[in-house]
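Missing here: one protein chain of the complex. Every other protein chain is in place.
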Amino acid sequence: AELQKFLEQENSKARIQSQIHTFTQLCWDKCISSIGNRLSNNEEACLTNCVERFLDTSIYIVKRLESQQHH
Amino acid sequence: AELQKFLEQENSKARIQSQIHTFTQLCWDKCISSIGNRLSNNEEACLTNCVERFLDTSIYIVKRLESQQHH
Amino acid sequence: AELQKFLEQENSKARIQSQIHTFTQLCWDKCISSIGNRLSNNEEACLTNCVERFLDTSIYIVKRLESQQHH
Amino acid sequence: QVRAELALANAQELINKIGDNCFTKCITKPSTKLDSSEETCLAKCMDRYMDAWNIVSRAYVTRIQREVPNEMTGL
Amino acid sequence: QVRAELALANAQELINKIGDNCFTKCITKPSTKLDSSEETCLAKCMDRYMDAWNIVSRAYVTRIQREVPNEMTGL
Partner (left out) sequence: QVRAELALANAQELINKIGDNCFTKCITKPSTKLDSSEETCLAKCMDRYMDAWNIVSRAYVTRIQREVPNEMTGL
């Protein structure tokens, strides 16, 4: 049971890491236009908001699908 | 044999479903520019033609490759 | 041992073939704009340079990461 | 059970695709919350993506049935 | 048999890539049939894609052979 719990946690970590790569790609494309000596405040805020709003979007879609199935 | 046939059919269904996702992405990019309250007749026709012509394209490519190998 | 060596070589070949497909896609997008009756000299040179510089880029990134970890 | 997993995988993939495509189309400048115009856009985009998915499915399955004998695909 | 599967997978992937890239380049507005100018474009695009694939293969294999001892890759 300990081993299984360990493997499940690693599995969950692998999924999270894979999501981080996907989100970095998506939000890099949306938020970064030119390459400077540091990220601007706007770019940093855009990256954080991009992750948060993408997750909101996913939740919105699932909730709306669920509500439609109850009609 | 029954089980094997069942699994092969499910496998084939999984492949078809995966293709449908790929084609929807491809034809969405080609046919849908702005998001309205319904698909226009043009968009609907474009989506159907997009699937049909993509399949024609694949068949054309395979036939042409085969004919070249017999030279 | 012979079988293992054979399988490792095939595995390595599969990886190289998969890389060739990835590079062809990448360099096709970078080097080919319109479809003519043959590749121009510029397009051919661009394709070769694209592969070489992509590999240089990967090596540059790994070396720079390694040098940063020794600080 | 194979069939249930297939249906689940299919629904999950559709949700992912809608997420990627509609986020790209509707949230052009991500801000500190989803505003109501973004939500309206997401709702429409979702419906249109499912319309497109249905049209594409119909076109593809029709074509397969025209070209391939039924017993091969189990449709 | 491993070798035959590898060759088949490789050919299949090349056909898929040609399909995706040449459909995108040649069929800009999909209509009710492939017309002859689209077929001409597809034929040229296919040939150019295979030219590109050959040039890329040669450049990559040459580079590998320059940098890696032969016994490691079995080329």
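Chains: A, B, C, D and E, in written order; residue numbering restarts at 1 for each.
Basically, a contact is a pair of C-beta atoms (placed from the backbone, for glycine too) under 8 Å apart; a residue touches a chain by one contact, two chains touch by 3 or more.
Keep in mind it's a predicted model, so treat the numbers as computed, not measured.
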For subunit A, the residues touching the chain missing from this view: 6-10, 12-14, 16-21, 23-25, 27-28, 31-32, 35-39, 44, 47-48, 50-52, 55
Touch residues of subunit C, complete complex, unshown partner: 26-27, 30-31, 46, 49-50, 52-54, 56-58, 60-62, 64-65
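The criterion applied here is as follows: only the chains that are shown with their structure count from here on.
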Between the pairs C-E and B-E, the one where more C-beta pairs touch: C-E
Of all other chains, the one whose Cα centre sits farthest from subunit D: C
Separation of mean Cα positions, subunit E and subunit A [Å, integer]: 33
Overlap residues in subunit B, where contacts from two or more other chains coincide: 27, 31, 50, 52
For subunit D, residues that touch 2 or more chains besides their own: 26
Every chain pair meeting the contact rule: A-D, B-D, B-E, C-E
